[in-house]
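The next block holds one structure in the form of structure tokens; read it before the comments.
Omission of a single protein chain aside, the complex is shown with its protein chains in their original locations.
Labels A and B are assigned to the chains in the order they are written; within every chain, residues are numbered from 1.
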Amino acid sequence: MAAIILSARGLTKHYDGIKAVEAVDFDLTTGQVHALIGPNGAGKTTFVSLLSGRIAPSAGTIRFDGIDITRLPAHSRVARGIAYTFQITSIYANLPVFDNVALAIQRKGSKRLQAETMAALSRVGLADRADQIAGTLAYGHQRLLEIAMGLSMRPRLLILDEPTQGLANSEIEAFNALIREVTPQTTVLLIEHNMDVVMDLADQITVLNFGEMLATGTPAEIRANPAVQTAYLGG
Amino acid sequence: MDFGPFLLLALMEGMVMAAVLALTAVGLSLVFGVMRVVNVAHGEFFMLGAVIAWFVTHYMPGPPAVGFAAALVICPLIVGGIAALSDTLILKRLKYDPEATIVATIGLSYIFQQAALTFYGPDARPVLAPFDLRIQLPWFGYSGYKIAVVFAALAILMAVWVLITRTRAGLIMRATQLDRNTARAFGINVDRVYAAVFALGAGLAAVAAVLIVPIQQAHYLMGHDPLLLSFIVVIIGGLGSLRGTLVAALVIGLSDGVISVFFSPTLAKILATLLVAMVLVFRPQGLFGAKP
Partner (left out) sequence: MTRALALHIAVLVALFAAQYFLPPYHHTNIARIMVLAVFAMGYNIAFGYTGLLSLGHALFFAAGLYATGLGIELWGLSAGPALLLGLLAGVAIAAATGVLALRTGGVSFMIVTLMFAQAGYLTILYFGAYTRGDEGFVITRAARNLGGVDLSSDTPRYFAALILFGVGLLVNLALTRSNLGRSMIAMRENEERSRMLGYNPFRIKLTALVISGLYAGAAGAAYGVLFGYVGASFATIQYSILPLLYVLLGGAGTTLGPFLGALLMFYLIDISSGYTTAHLFVVGAALLVLVLFAPKGILGWVRDKGAKWLP
């Protein structure tokens, strides 16, 4: 029985009568790449925001490494090993690329900040742009910067919200390679619309629709699932 | 005087305070409610109202009542005009950014203070009340003018309420308050609404000052206390809630009057300032505002 790194029970978020996420039970196996898919407005971003602590749930519990983190504020969850990248890129636009990653790396109390930051930048191919102001990067590069920041924290769980959006095909290839590298030490939960990436990377897929869990299983099982086909994959 | 009548006197003084405070605070509340900006120069609009009232009554021939009536009309118009100009030339250019606006209005308040100091001078000067009437109560005599101030303030507040809830202009103001962009999409000239609201807020402060100046004397630094008190009222009542502002003005005006009479006015102010800080920290929506 594989270890569960994160689990949610009955996780719910209501906004003034709108059910964004409704009673979702969710288990994340350690070391996996787990994809979260579903139509627009299905509640995927809300769901991972609940997991990362950006928003507070209306009901339900979340356990990370067996510990109840439901009441824990976001920064404490991050300190425990959960990293999150935003759907709409959120970097330090006015600061240089170097500072952006350094801010992530210094969280680990590094003694060789300069070297480790440059290494992290090289990993995503941004080392030559270290002095550039982050806001002036091309959108695809900003996405990569954000992924670099997430990886730099050497998290146990990395949550990526539509990471390949805006990336060119070659960059997507590099991204896939990167994800394969960091697992299984890091568990990855990613929201994706790009089905090629999903089918390529995911060990497990969960489908959300209208805030509820529609199905969960291996890529093959999901592809064969008729309900999923109707709702999302277009039959 | 026995305690009972003394308390009554304190309460009556408090009512006058509350009436003038309500007018001033409503002006501040409107500006924050519709424009979402904090106007630190609001106290100076009050002060300018008083100072200009002195000029008007001083140079207008005839009995005091004529000069005073003229001041009641002229001062809000002039101060409102200054406010509208400040909005168009400065605040609009800052795009109403909250922090920049506060810094800018601080700058404006220094300029207004300086203008008063230069043209009016550092002295406090009295303005004659329009009429001299002493109402004799069983325990003490009381100024009829002060009672008139309370009624005048009530009348003006009524008029403002009617303006906001029953007229088209008020409807436009409320629409702009709810959603600036949607209002613009419906063809409302938001810039002009903002200038008008800013002018209205300043005008209300000016009118309040004109009403109080026969009681208080005009001085170039007289804007500080009204500013602080209006802030306290608006925050405790709930930023953007008119009803809250009125209730808070009543409570604070009365208690400030009572505490000032029985204890020290400084202590009353200390308590009031700390109270508003604590309200912001622990109950930011005040009494009636919406939870932010």
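In this text, a contact is a pair of C-beta atoms (placed from the backbone, for glycine too) under 8 Å apart; a residue touches a chain by one contact, two chains touch by 3 or more.
The shown structure was predicted, so the numbers you read here are calculated from the model rather than taken from an experiment.
Contacts of the undrawn chain with the visible chains, over the full complex, involve A, B.
Of the options A:Val24, A:Ile37, A:Ala104 or A:Leu121, the residue whose C-beta touches the omitted chain is A:Ala104. Considering the whole complex, the residue from B:Gln113, B:Thr176, B:Ser241 or B:Ser255 that touches the absent chain is B:Gln113. The residue touching the chain not shown here, chosen from B:Ile90, B:Leu128, B:Ala169 or B:Ile215, is B:Ile90.
The set of subunit A residues touching the chain not shown comprises 52, 54, 73-76, 78-79, 83-84, 86, 90-95, 99, 102-104, 106-107, 113, 149, 153. Those residues of subunit B that touch the chain absent from the view are 38, 90, 93-94, 98-100, 102-104, 106-115, 117-118, 228, 231, 235, 264, 266-267, 269-270, 273-274, 276-278, 280-282, 284.
Operating definition for what follows: only the chains that are shown with their structure count from here on.
Centre to centre, using the average C-alpha position, subunit A and subunit B are separated by 52 Å.
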